[in-house]
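Only one protein chain is missing; all other protein chains are in place.
Up next, chain A:
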Amino acid sequence: MVRSQSADSSEYEDQTPSREVWANGICMKTSEVEAKLDEGNIQEAESSLREGLSLNFEEARALLGRLEYQRGNVEAALHVFDGIDLQVAIQRLQPSFSEKQPSRKGRSRGDSQHAVSQHSASLVLEAIYLKAKSLQKLGRLNDAAHECKRVLDAVEKIFHQGIPDVQVDNRLQDTVRQAVELLPELWKQAGCYHEAMSAYRRALLSQWNLDDDNCSRIQKAFAVFLMHSGVEAGPPSLAAQVDGSYVPKHNLEEAILLLMILVRKFYLGKIVWDPSVLEHLTFALSLCGQTSVLAKELEEIMPGVFHRVDRWNTLALCYSAAGQNKAALNLLRKSLHKHEQPDDLIALLLAAKICSDDSHLAAEGVGYAQRAITNAQGRNEHLKGVAIRMLGLCSGKQATISPSDFERSHLQSEALKLLDAAISLEKNNPDLLFELGMLYAEQRNLNTALRYAKRFIDATGGSLLKGWRLLALILSAQQRFSEAEVVIDAALDETAKWEQGPLHRLKAKLKTSQSLPIDAIETYRYLLALVQAQRKSFGPLRSVSQAGDDRVNEYEVWHGLADLYSRLSHWKDMEVCLGKARELKQYSAEVLYTEGVMLQGRGQVEEAMSSYINALLLDPSYVRCKILIGALLSKRDSNALPVARSILSDALKIEPTNRMAWYYLGIIHRVDGRIADAADCFQAASMLEESDPIENFSSIL
């Protein structure tokens, strides 16, 4: 700041001769006065001004001070200002205003006197203000802040009820505005942050008759200060709190409020667009995880402020961060259109990532990822590994719905190859280890999967629950139940109580698989107790904060219990548990499926069949129902066999590693007399039997 000023003044010095002073209708060249000033003769300079322009002492001093200030001689200016007793001048001003201000009638009577007083007020205040500025430039920030504060105090004393809009001297108003803006800045520079806070609040909450630009600058500076000073502001004083209006209680709240007001002022055409306001707001709102609010703000910005592709891409980021991936993808489709910016790497990567979560979008994602790979060049080459990884993930996902075996196995091996390639580029990214582990596990290459799961836990220091769960599931798929239990116990040690739900559930299932129903029931009982405790101790805030899937899910507990009882053929108990589960989740294919199992177990085959069919209506890709329908049909007359066969093939298309599907398909082939096919199926089933995890691998995600 100081630097820019001195640059200004030096530039100015080149054209010194043209400077002149005006007062009382007389004009006077300053060269003579300046010469005297340069000699250090303030008195003489003053008297020549007083004579030349018929001024009083204060006026002459103020003028001299300003002259010196403009010439960049801040020290000299300070010297000149020190000669004026500003305190007395302020006191002299007060009564003349305070007498008049309350009575409106008196205004016309004393108009001329008013003007005179305003004029001298303006002079004195400007002098104090320039004194503050001079002190600032000399680095005496505390003194500067005190002087500047005197300006505002004086204004408050002179104008009891705020500065009136009309009949105020422009120059006075300018000085007031500048002082209001300067004061918090000075406190800030002086390191007095609490004083700065109250100066900002005073600036914004009192009546200074600020103009829009002036006010906006202060609001923005205050918002930035609130967010980044690291000092808690505390709530505003009670006096400022108008009844019924919103009072921010936290720095971040206040900052966001101010920034939103600034954005709105822009819509209303009151101020010119300032891109930094939006960036500050983006930072603040993404810190609080409120990107959906940010998206709303962005959508309200008028067209023409920034490029539509930028808007779409930023909106996509916002929506994706808010969990609305569908909306994000739609926006990205627009921005990646060939007539827009089809090569934007970040947009391509984000689109590919969103697609990689959904098997029906995976093929589209492959396209984006391939484009990302070709565009990851030059400075962006470091993102090539990410692009390859996305391609691998999309291919892996695409494989799961691939209609042909050949294509599926091709896509799967492609996915593995790509992830391997990605890991060589992103050596230290543990996410890749996990993804490789998952992919191998889903293809039942369990030993390799196990290796990756272990490496993932090592690399993340065991900090991610999904690593532990993957390891336990892989071990359970290898039928190493007791080792899986050790893993779960280790994971429980590393988890706080409220995140243990999924682990206990796995443990219960492990016990069930080990035919230890009593232990399993014990674990489920503990889980139910946890649910109760959770309900009591979690206020609404908890549910917002904790990720949903980490919580103990009561529905899953009841459903797990129902499943356990069905294995034990305890139909009565099972019915109770199912009832509880259904209360929590009304339309669930899973519940209908389990109900079907129960009905079938009780011998009510037709009812069971309708349960299965209902479940399929809810979720057409629910494999376990398809298999049981196929199994039931295969026991009927031979007319039903083709239907059974097609429904089982369908199931295998969705889940090629499902051994029950292979088994029943084998049975159908045998009944139909295709012995060789039947043998193949049985063989597949028996191989897979050794590799079924207690829970689907995809349940981890």
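Note that in this section contacts are C-beta pairs under 8 Å (C-beta built on N, C-alpha and C of every residue); 3 or more make two chains touch, one makes a residue touch a chain; residues count from 1.
FYI, contacts and distances are computed from a predicted model.
**Q** Which choice in "Hyccin", "Translation initiation factor eIF2B subunit epsilon", "Piso0_004200 protein" or "Signal recognition particle 14 kDa protein" gives the name that UniProt lists for the one chain left out?
**A** The correct option from "Hyccin", "Translation initiation factor eIF2B subunit epsilon", "Piso0_004200 protein" or "Signal recognition particle 14 kDa protein" is "Hyccin", the UniProt name of the unshown chain.
**Q** Looking at the whole complex, which of A:L252, A:A327, A:I401 or A:I654 touches the chain that is not displayed?
**A** A:L252
**Q** Which residue, A:G40, A:G289, A:G579 or A:P620, contacts the hidden chain when the whole complex is considered?
**A** Among A:G40, A:G289, A:G579 or A:P620, only A:G289 touches the chain that is not shown.
**Q** Which of A:L37, A:L63 or A:L436 touches the chain that is not shown?
**A** A:L63
**Q** Which of A:A154, A:V386, A:A562 or A:A608 touches the chain that is not shown?
**A** Answer from the full complex: A:V386 touches the omitted chain.
**Q** Quick one: say which of A:Y193, A:Y526, A:Y555 or A:W571 touches the chain that got left out.
**A** Going through A:Y193, A:Y526, A:Y555 or A:W571 one by one, A:Y193 is the residue touching the chain not shown.
**Q** At which residues does chain A meet the chain that is not included here?
**A** These residues of chain A touch the chain that is not shown: 1, 4-5, 8-9, 12, 15, 18-24, 27, 30, 53, 55, 59, 62-63, 66-67, 69-70, 123, 130, 133, 178, 181-182, 185, 188-189, 191, 193, 196, 204-205, 214, 217, 219, 224-225, 227-232, 236, 240-242, 244-250, 252-253, 256-258, 260-261, 264, 275-276, 279-280, 282-283, 285-291, 293-294, 314, 317-318, 320-321, 328, 346, 349-350, 353, 379-383, 385-386, 390, 426, 428-431, 458-465, 493-499, 541-542, 544-546.
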